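Once you've had a glance at the structure underneath, I'll fire off some questions.
All protein chains but one are shown in place.
Our next item is subunit A:
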Amino acid sequence: MDEILDEVGSPEELKKFEAIYNQQLEEHSVTTDATFNYAWSLVRSRYAADIRKGICLLETIFNEDREQTRRDCVYYLAIGYAKLKEYSKALQYTKAFLNLEPANLQVQSLDSTIRKRMEKEGLIGMALAGGAVLALGGLVTLGLALSKK
């Protein structure tokens, strides 16, 4: 289910949730919903800085809020870290979630997507290192990709 990690939201959407959040911030009455919506749209951004900011907000809600929202946060924290390629952190979150709800297919599938991605990128890294000559690297990678078919 690579799409869950590859999809990006629209910038207008992000601006909309950002505006709501900022307004509440000014009025000193930020709701969890507004924070969560803003954080989610940040995590869906294509820019690492946005994703990081989203993660920060999710961690804040996670630390101060109820069970229900925590569960949602953990899921999106895993997605956020995976998008930043911080896979081991991402897996800590999916693992924590699955400890509580082992049968949750949605999280199982995210967990295995992250593992696959880690493997795939690990393989390519190894191919490059093993190829020694940089020009060879590309060929080796291509060869690997083809032989996997």
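The rule is simple: a contact is a pair of C-beta atoms (placed from the backbone, for glycine too) under 8 Å apart; a residue touches a chain by one contact, two chains touch by 3 or more; residues count from 1.
FYI, contacts and distances are computed from a predicted model.
Missing chain, UniProt protein name: "Ras-related protein Rab-14", from among "Large ribosomal subunit protein mL66", "Ras-related protein Rab-14", "Coatomer subunit gamma" or "Mediator of RNA polymerase II transcription subunit 20".
Across A:Glu64, A:Glu86 or A:Glu101, the residue that sits in touch with the chain not pictured is A:Glu101. Although one chain is not shown, part of subunit A still touches it, namely residues 1-4, 9-10, 13, 17, 33, 36-37, 40-41, 71-72, 75-76, 101, 103-106, 113, 116, 145-146, 148-149.
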